[in-house]
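Every protein chain but one is kept in place in this view of the complex.
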Amino acid sequence: MRGYLGKTLTIAAVLAMSAGIARAEGSVEVLHWWTSGGEAAALNVLKQDLQKEGIGWKDMPVAGGGGEQAMTVLRARVTAGDPPTAVQMLGYDIQDWAKQGVLANLDDIAAKDGWDKVVPAALQKFSKYDGHWIAVPVDVHSTNWVWANKKLLDGLGIAQPKTWDDFVAALQKVKDAGKIPLAMGGQPWQEATMFDGVVLSVGGPDFYKKAFIDLDPATLGGPQMVEAFKRMDQLKGFVDPNFSGRDWNLATAMVIKGDAAFQMMGDWAKGEFLRANMKPGVDFMCFRTPGTEGDVTFNSDQFVMFKVGKDQQAAQNAMAEAVMSPSFQSSFNVVKGSVPARTDVPDTAFDDCGKMAMAQLKQANDKGTLLGSMAHGHANPAAVKNAIYDVVTANFNGDYDAERAAKELVKAVALAQ
Amino acid sequence: MGFLDIANVTKSYGAVEVLHRVDISVAEGEFLVLVGPSGCGKSTLLNMIAGLEGITSGEIAIKGRAMNGVHPSRRNIAMVFQSYALYPNMTVAQNITFGLEMHGVPKPEREAAMTRVAAMLQIDKLLDRKPGQLSGGQRQRVAMGRALVRNPDVFLFDEPLSNLDAKLRVDMRTEIKKLHQSLKTTIVYVTHDQIEAMTLSTRIAVMNKGYVQQLGTPKDIYDTPANVFVATFMGSPAMNILPARVVMQDGAPHAAVIDAAGQTRHLRFSQPGMAGWAGREILLGIRPEAITDPEGADRKSGNIQHLSNTVVVTEPAGADTFVTMTLSGRDVVGRMRADVTVTPGQSFGFTINMDKAVAFDPDTEARIAP
Amino acid sequence: MARETALDLRTRLQEWIPKLVLAPSVAVMLVFVYGFILFTAFLSFTDSKILPSYGLVGWHNYWRLFQLPTWSLAIENLAIFAALYIVICSVIGLTLAILLDQKIRGEGMLRPIYLYPMALSFIVTGTAWKWLLDPGIGLEHTLHLWGWTSFHFAWIKESDFAIYTVVIAAVWQTSGFVMAMFLAGLRGIDNEILKAAQMDGASNWNLYRRIIIPQLRPAFLSAFVILSHLAVKSYDLVVALTGGGPGRATELPATFMYSYTFTRNEMGVGAASAVIMLMTIAAIMVPYLYAELKEPK
Partner (left out) sequence: MSAVSQGTAVSNGRFTRVLIHVTLLVFALFYLLPLFVMLVNSVKPLGEITGGNMMALPKVWTIQPWLEAWSTAQIGVQPTGLRPYFINSIEMVVPAVAISTLMGALNGYVLTKWRFRGDTVLFGLMLFSCFIPFQIVLIPMARLLGLMGLAGTVPGLIFVHVVYGLGFTTLYFRNYYAAFPTELVRAAQIDGAGFFRIFTRILLPLSGPIIVVTVIWQFTNIWNDFLFGSSFSGQASQPMTVALNNLVQSSTGVKAYNVHFAGAILAALPTLFVYIVSGRFFVRGLMAGSVKG
């Protein structure tokens, strides 16, 4: 099977080379969870880019959770001594794998192409281990977004809320009008995504950093955290009774249809609005969680490069370069709804929300308020992240009140470390 | 040395010995029946002859060749099983020829052998059927056909008739007997039915609890049973066994028994040697046919004893009438002519043929052979 | 068996072939089942995180395991789930089998309808169930549209009841299979006995209660093995239906184990939970297997 396949691919590679512009050879095997719909099609661009260079693409898609299933497969592959060339990964997982000493070193191309200058420092924290480049970021998503149905808001005379109190007032107004104020899917990660924005809105970047990145127990259990949980309680008052277990895109659909006014969700939600032929600024609105203007909680998909045989290093390097090329960064992120992982990509191809996001990313990067998203594993390791999930979801589902939740949070985080 | 020699054979499962030092030598053409109650070890012994179970110690030889450890198919034996063990997925013809096929016999020969056997057993019309479509008797014939076709040195039968109804069983019994007489093959036959054992065999091995209790001709076994077990197991109705005391009267040994009225009655032994047991308790064994009405007494007997006693039950059975009395506190059955007139409660003059009576040691239950 | 006298070559070969035939299965099982169980037991005493590592930490993982509120919840849920699942599946399976055994016209149509859920993977039937049970879009919604506005069924949204919806979906999937096992058992019962009992004047109720159901003991035992094995392994069911939610209300040991081993990078704790789970299974299954397999000598 292997032999046969290898042969076919070699032939394919030879054909591709003879077709013209060949610089490298070999192939890359890519494990990822962009398995369906637009994002998979977007990744296909990368595949075609590489094929133009004569590099084969062995696709290894494994969907499930936020890449949970793919990480399981990765363990099996690494344990079997047969790691893929590149693996899509998020946040702290990258560092965890780097500790295992199984990743490749990309310093040479990084130096050649000057990645240090164009990739935001907050991203580099994940793309580098021990000062060496080990991964290439593909995109930057941010989670402190609110999406709104403009027609519904206009009809009710609600303007874009600027402060938390504005926001609560707006939600109340929608509720009084008999509509669902906040569309929400009750899955731990969705609740945590909301929590990202809420925590940031309560105490700003410093508080966020101290709580989620430094994991300072006093902050985790402090009055500001209690306040954050109280705001979660507040928000819960504005979701419909059937929120639990709902997929996020069904929640988005509620906003699109005008049944619900707002949704607090990452920028991947934009794709749903665009698909429904809605225009940003006209049919729907995108704005930062009130009170978090100028700050960005991000998560970034990266391709982590694993140590491979010498014969495949050229292909691996070529793939790293291709991912980092401004043209791919632009074309991929336009489709994906996110923004490029380098700050020097022109925003011409992006829509208004995208342009805004790119500008804010740059701004946050300069100000140092570009923060890893807790909900998406960019603030702390998986064990801690899930421990926080446990508490957030317990609070949101009414098991813990705000005070208790803050206490449990300290305990859970301590236990997971 | 016989045709089939079972020498000093024992069988153990783990620490438990289930067959104890069995010694039987079977001559060519002999029909040996292993009989005994279930669990007596008779089937185990048969399986050991067949090679289906290992031999713990001792030796089994066929035609002088030791068979220990020889594979069943190399012993040139054939076996008929209680359940017939016909292969349900094969036709009658295939069932019969399967063994030949396994032994590499060419097809034409197989066909010829099958035709011969099928004709002999009158199953030639059934050859294309599957076992599921056959009646019990037909299956039995096919099972025998499967054994016969191999032309083996020894036939082994494992309770082949026990799954048939009473009438068919009698017919098949005769059939097997005829087959043996015409083919003159050596047969080892296991049954728990003592009538089958008596009618079919040239010799019988009565087994109990892993021991061969007695080995002998049907007549030996019947007339001079080695012990109480053999005596009661063989014969129907079973031999009457009653406690008695040996007393000397007129210089001859008598058995003192107690009748229904509580009176001691003396029955003279035919064997003067019983005098050696004078004053001691014995078990007296009398077969029902040795207790008759006066007219039915055996004229050839030299020692007819008369005993009047109260009748307890009468059971007319067509050819005979069985009459029960009480002796020494036991029910004792006598076999009268059919037209004898007795009624329960009445006193009746029984005649006892003491020539046929046997005595057993009450401690060992072995027959006393004076 | 005691020492037997020497055997000829063929017999010796025949003695060995069965063992040789069984040997690969036994070897594979010893390595890939029991070897792996030992390996897991070992891992539970190590500091393994993302991949196995071999620094020993004693009972630390077990200590942490029992500190976690989710773990005790998962155990509790398994007890509720397994008990209800096994009992309800058996009851429905038996009822359907008895009813289907009443010379029903269209049995050939009904049987596959009852059986087919077993053929489907829960990856997607989970979504269908999720929708059905969702009061906003599923059964409740539809019945409201049809005019039955007082109908209320929102278990899947309620922490205390969500585990019962997992039972419903699980019962849906396997009760048909259990039905087939009982039906097979019923068909195996000698009809003469039933006729005799009817002549004795037994009512149908008594007929089933006193004569038929007691004879289905082997079917009950097989059903028990299969159901308990499915209950313990239930994983994709929960993932697809509730994702462990609302909150963590429907977490089961299998989902717990998976999430700690693979998504939370706490392989040591995951292994510890696996060991506890295996010991629980053993505590239930070993006496049962022992009773079943003991030689009736």
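We just call them A, B and C in the order they show up, numbering each chain from 1.
Here is the rule we use: a contact is a pair of C-beta atoms (placed from the backbone, for glycine too) under 8 Å apart; a residue touches a chain by one contact, two chains touch by 3 or more.
Note that the structure is predicted; figures quoted are calculated from it, not measured.
Participant: Which of the chains on display does the removed chain touch in the whole complex?
Facilitator: A, B, C
Participant: Could you tell which one of C:68, C:100 or C:156 touches the chain left off the display?
Facilitator: Looking across C:68, C:100 or C:156, the contact with the absent chain belongs to C:100.
Participant: Could you pull out which residues of chain A are in touch with the chain that's been left out?
Facilitator: Within chain A, the residues touching the omitted chain are 1-2, 5, 29, 32-41, 43-44, 46-47, 57-67, 69, 72-73, 75-77, 79-82, 141, 247, 249-250, 253, 256-257, 259, 266, 268, 271-272, 275, 336-337.
Participant: For chain B, which positions touch the chain that isn't shown here?
Facilitator: So the residues of chain B touching the unseen chain are 47, 50-52, 71-73, 77-79, 81-83, 85-89, 98-99, 102-103, 146, 150.
Participant: So which bits of chain C touch the chain we can't see?
Facilitator: Residues 1, 10, 14, 17-19, 21-22, 24-26, 28-37, 39-40, 51-52, 92, 95-96, 99-104, 107-108, 110-121, 123-125, 127-129, 131-132, 137-139, 141-142, 172, 176, 180-181, 183-189, 191, 194-195, 198, 204, 207-208, 212, 216, 218-219, 221-222, 225, 228-229, 232-233, 235-236, 254, 257-258, 261-262, 267, 270-271, 274, 277-278, 281-282, 285-286, 289-290, 292-295 of chain C touch the chain absent from view.
The criterion applied here is as follows: only the chains that are shown with their structure count from here on.
Participant: Of the chains shown, whose Cα centre falls closest to the middle of all protein Cα atoms?
Facilitator: Closest to the centre of all protein C-alpha atoms: chain C.
Participant: With chain centres defined as mean CA positions, report which chain is farthest from chain B.
Facilitator: For chain B, the chain whose C-alpha mean is farthest off is A.
Participant: Using mean C-alpha positions as chain centres, tell me how far chain A is from chain B in Å, no decimals.
Facilitator: Roughly 91 Å, centre to centre.
Participant: Report the inter-centroid distance (CA atoms only) between chain B and chain C in whole Å.
Facilitator: Whole-Å distance between the two chain centres: 55.
Participant: Provide the C-alpha centroid distance between chain A and chain C, rounded to the nearest whole angstrom.
Facilitator: Each chain's C-alpha centroid was found; their separation is 37 Å.
Participant: Which positions in chain A are in touch with at least two other chains?
Facilitator: Residue numbers touching two or more other chains: none in chain A.
Participant: Send over the residues of chain B in touch with two or more other chains.
Facilitator: Expected reply: no residues.
Participant: Any idea which chain C residues touch chain A in the complex?
Facilitator: Residues of chain C touching chain A: 49-52, 64, 67-70, 130, 134-137, 154, 156-157, 159, 242-249, 259, 262-266.
Participant: Touching residues of chain A toward chain C in the complex: what are they?
Facilitator: Chain A reaches chain C through residues 65, 68, 71-72, 75, 78-79, 93, 96-97, 99-100, 186-188, 240-246, 381-383, 386, 390, 393-394, 396-399, 415-416.
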